[in-house]
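Apart from one protein chain that is not included, each protein chain of the complex appears where it belongs.
Lettered A, B and C in written order, each chain numbered from 1.
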Amino acid sequence: MNTLINGIFKRDMALAFRQRSELAQPLMFLLMVITLFPLGIGPGPVTLQKIGPGVIWIAAILSSLLAMERLFRDDFWDGSLEQYMLSGQSVAAIAAVKVLVHWLVSFLPLALFSPLLALFLNLTVDMYIALMLTLLLGTPLLSLVGAIAVGLTVGLQRGGVLLALLLIPVFIPLLIFATSAVDSAALQLPYRAQLAIIGAMLMLAMASAPFAIAYALKVSQN
Amino acid sequence: MAGLAADNLTCIKRDRVLFTDLSFCLSPGQLIYLRGPNGAGKTSLLRILTGLSAPESGQLMLNEEPLDKVRDRFNQQLIYVGHKAGINGALTAMENLRFWCAQHSTDFNAQQAYEVLARLGLVGLEDVPVRMLSAGQQRRVALSRLWLKQAIYWILDEPFTALDTDGIELLETHMREHVANQGAIITTSHQPLSKHAGPFTELALEYRL
Amino acid sequence: MQFDSLQDFLAMGGYALYVWLSFGVSLLALVWVVIDSASTHKKLLRNAREEQARQARIAAARKAQALQSESQQTGS
């Protein structure tokens, strides 16, 4: 445990702060994509409110695909990954810690950004709260499942588009439940069911994804 | 046969047979110099020995036990320096070593790390991001692990790449001392080992089609 | 038989386009899979034979080289 905290958690945190600008890029992308919608569709407040939850979530998924790529990329190419695998620690635990750090530095800021996005797309306070909750529950799921595909494609020279092809269909249920939660909030309806389902998917991913990531990384090493 | 024994290893990479039925033993107190032309499978063999990749057939034994059963114990006694240095360019030399030691459950002593880096000729470069250093200096940072972690087995893939003559001599001397202290080393190298490395066994791989 | 004549059958009660299009495209797709698998099979076998021939050439060249160097040694 100590080795994980000192060896991986602190290291990745230190690296994240040193590469702040690279971390900010997906967030800026998110902001810009969301700006495109009012410009492309028209700034009618009712329309924006109707498409808002979907737009924010689609943009979040797309920007997560951009952010995800750097999760194992540097470690793979500079050989750190080999050293992790020979450290005697469980690769699944190492992968879980790395995904945690990645979530903290690239998705948590997104949740902090969301009031601004809600403002842009004319969301009500209820919708905003629901959006925040779905983001907090849903983005760890994006990280965990995404990390499996990143582990598989990390050794490929041009893995970027492939990563998107692999992950977009897998993220569709999350998109459906998350936007439906926000839509329900707009109508003052309860949305606990949707949150519960997202939570259940998150639990499933937390229990199984680290092992899948570990296996994926081993396959990539071969 | 104490030590790391390879039993009838066969390796096939991308449909090419690199070697078949290769058996040898790496015992404490032994230095094996793995020789062979490009593409003969030296790196593949070393990666199989570390457990990073799996052989097509055959198995590895550590002190007469299947290696898969005692993988954790083996990892504690192993240092692998590969083609890729395993050094992150954005971190400083000291940070790289500190995190590496933490990952490998090795006590890290800053004083000792400074001394090792000094011995490797990196005085004043300890707190500079590693990507600012030259290729040879980066290689020295990677190799400083050999001074920091106590381990029996060293698996070194082209450790002399980018090193100058002083660096090569330093490393060869360290290798000789390690073997004298019942260490076991298997290494590849483009140029033959010099007398500083002490006595060694040669293992030759051929390029085959 | 649900239809009185061949014309009726082909007309499919006015839905000819959709019914025959569905069956036609499905048939084409299934036939394509089979043909693709069979032609890949042929191609792979051909590749395998070329590969083996290449190996034989390399082996022969090596043998010749070895013989040549041997005769040179005995000659000098």
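Criterion: a residue touches a chain if its C-beta (ideal position, glycine included) is under 8 Å from a C-beta of that chain, and two chains touch if they have at least 3 such contacts.
The definition used in the following text is that contacts and distances are computed from a predicted model.
Asks: According to its UniProt record, what is the protein name of the omitted chain, chosen from "Heme exporter protein C", "Xanthine dehydrogenase family protein subunit M", "Monovalent cation/H(+) antiporter subunit G" or "Urea ABC transporter substrate-binding protein"?
Replies: The record names the chain that does not appear here as "Heme exporter protein C".
Asks: Thinking of the complex as a whole, which visible chains are touched by the chain that is not shown?
Replies: Across the whole assembly, the hidden chain touches A, B, C.
Asks: Tell me, which residues in chain B touch the chain that this view leaves out?
Replies: Given the touch definition above, chain B has residues 13-15, 17 touching the missing chain.
Asks: Which positions on chain A touch the chain that was left off?
Replies: 145, 148-149, 152-153, 156, 159, 162, 165-166, 168-170, 172-173, 176-177, 180, 183, 201, 204, 208, 212, 215-216, 219-220, 222
Asks: Which parts of chain C are in contact with the chain that was left out?
Replies: Listed in rising order, the touching residues are 1-3, 9, 12-15, 18-19, 21-23, 25-26, 29-30, 32-34, 36-38, 40-42, 44-49, 51-52, 55.
Operating definition for what follows: only the chains that are shown with their structure count from here on.
Asks: Taking each chain's centre as the mean of its CA atoms, which one is most distant from chain B?
Replies: C
Asks: Averaged over CA atoms, how far is the centre of chain A from the centre of chain B? Could you give it in whole Å?
Replies: Centre separation, chain A to chain B: 37 Å.
Asks: So how far apart, in whole Å, are chain A and chain C when each is placed at the average of its C-alpha atoms?
Replies: Distance between chain centres: 43 Å.
Asks: Express in whole angstrom the distance between the two chain centres, defined as the mean CA positions of chain B and chain C.
Replies: 46
Asks: Give me the residue numbers in chain A that touch at least two other chains, ranges are fine.
Replies: There are none in chain A.
Asks: If a residue has to touch 2 or more other chains to count, which residues of chain C qualify?
Replies: Counting only residues that touch two or more other chains, chain C contributes none.
Asks: What residues on chain B touch chain A, complex-wise?
Replies: So the residues of chain B touching chain A come out as 50-54, 71-72, 75-76, 78, 80, 82-91, 95, 99-105.
Asks: Quick check: in the complex, which residue numbers of chain A touch chain B?
Replies: 2-3, 6-8, 10-11, 14-15, 18-19, 74-75, 77-80, 82-89, 221-222
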